[in-house]
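A protein chain is absent from this complex, but the other protein chains hold their places.
Let's look at chain A:
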Amino acid sequence: MTDTGTDDDLLLSVDGLDITFGRGRRAVHAVRGVSLRLRRGECLAIVGESGSGKSATARALAGLAGPAATVAARAWRLLGRNAARFTERDWRAVRGRGIGLVLQDALVSLDPLRTVGAEVAEPLRVHRILPRDRRAAEVVRLLDEAGVPEPGERAAQHPHELSGGLRQRALIASALAARPAVLVADEPTTALDVVVQDQVLRLLGGLRSDGLGLLLISHDLAVVARIADRIAVMHDGRIVEEGPTARILDRPAHPRTRALLAAVPGPTTRGRRLSDRAPARTAGPTPAEAAAPPHPDGGAAVLACEGVTKVFARAGHPARTAVRDVSLRLAAGEALGVVGESGSGKSTLALLAMGLLPPDSGTVTLEGRPWSGLPERARRPRRSAVQLVQQDPLGSFDPRYPVGRVLDEALRAAGERDRSRRRARAAALLAQVGLDEGHLRRRPLELSGGQRQRVAIARALAPRPRVLVCDEPVSALDASVQAQIIDLLTRLRRELGLALLFISHDLGVVHHLCDRVVVMHGGAVVEEGPVERVWRAPAHPHTERLLAAVPALPPGSAAGERPGPARLPGAT
């Protein structure tokens, strides 16, 4: 061992961690020989694609790999004790108190039937840290410390009544309640929009000053680059590279690290491919081709909204204006980005554009003719012109239908009567999105997240639309898969002359893909303009806030010169 620091500072050390799921021939060797060190006040980030074994590692370190997992290590010390020989009873005593775990997506990581206060107080109860009558006050203090406004009221609420950001903070407060020395955070910001992500990262980073050891798991290098002291890159169950954050960003040694760095979309990546490998059976466009996106013809708008407003009223609740007097024009072949925090009305705007929600006032026109205010019967024959790609492709598929049937259904709805022609078209559509005919027989659950999104895009292309409305199409994907899907959309736009209405909370993605951008806040458009202009010189304070929160790699890192977006002094 080459430890130089004092052993008192070493909170966690593991050598040769092996995790296998299942037994016998079907066993999956998920983690192979991983070694880690975590010191007091240090933040170590484990970065890798999904399936690289990082989450299994995180859970195993808290003794929670699950009943199907076999965990072994050559040496494993946690807080000065031999964790390799922990019984379940030992683990119970150390979990929450010695090592805390924060999972991603607090919506499903908090018990939905209990109040937030009861969840936060649980470690205090289990470890008998405080008597019942003093817990309520401590819960309020913990929530306040985690940056939850009005902690007293929030403690009495249930998880579904809180926004994603507040839920994540409540989850962090709960993990910190019993003052653990080590905190393992598994993708703690993946489900959050950039502004909230920024706040949560700052909260986590700040905890180190109290001596907490932070193990941060993420698929996004740009996210962890802000707060990690060291980065370990995982691939295929192994740590392929580890080192100080600055060194990993400046001089990445391993090809996987370079691929992760290149996959982060940003100001200098416009017009070049993000993914390093071309997807199967697809010739990638040359950078020169991609650098010249088709010019919007400037003529008639293919899709336009004029003063559109949508109010949601609920019995006993004040009415909420989700979209307020929004006007926008999407020219043929143009890519228009719509950015904003969650709750800013982006998704409602998508439904209005699709003609799936009637506006309360204002009009939507498609190809120059009225689109809103029609009976659905009149709209149906024109539906083929505008198609939707959603964030969660799995939820938009019938899990029993193989891909072939999904596409067949879409082609039949598009009016293709001949069965053999439909079959040929389905294969052609798959080829168009970089999949092959072998995928026709697969079911949605047998596909990866990226493959599912490709199928969703193929389905949307079936009726030969002129407009693709994409509602957060890459938010649920890994950075590297996200890069492939963005490349795919770029190529389809060029090849098919598609107009894109691209909705995202990620300004980096929008900047990479779109010509113009519309910034939404509180249901209204606060800024609109060419994406370069908005990126360099944002006019509205809210745009500045969004830009400041975009996780960007520091300038001079190996992914190329990355001048950060223009920032106000003190915006960070």
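Methods note: contacts are C-beta pairs under 8 Å (C-beta built on N, C-alpha and C of every residue); 3 or more make two chains touch, one makes a residue touch a chain; residues count from 1.
We take it that contacts and distances are computed from a predicted model.
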> Which listed name, "cytochrome-c oxidase", "ABC transporter permease", "Aldehyde dehydrogenase family protein" or "Ion-translocating oxidoreductase complex subunit E", is the one UniProt assigns to the chain that has been left out?
Replying inline: "ABC transporter permease"
> Out of A:L171, A:A322 or A:V364, which touches the unshown chain?
Replying inline: A:L171
>> So one chain is hidden, and I want to know which residue out of A:L12, A:A56 or A:L110 touches that hidden chain in the complete assembly.
In response: A:L110
> Which one, A:L12, A:A60 or A:L101, makes contact with the chain that was left out?
Replying inline: A:L101
> Which listed residue (A:E122, A:D487, A:E528 or A:E544) would be found touching the missing chain in the intact complex?
Replying inline: A:E122
> At which residues does chain A meet the chain that is not included here?
Replying inline: 59, 62, 64, 67, 88, 92-97, 100-101, 103, 105, 108-114, 119, 122-123, 126-127, 158, 160-161, 171, 174-175, 177-178, 314-316
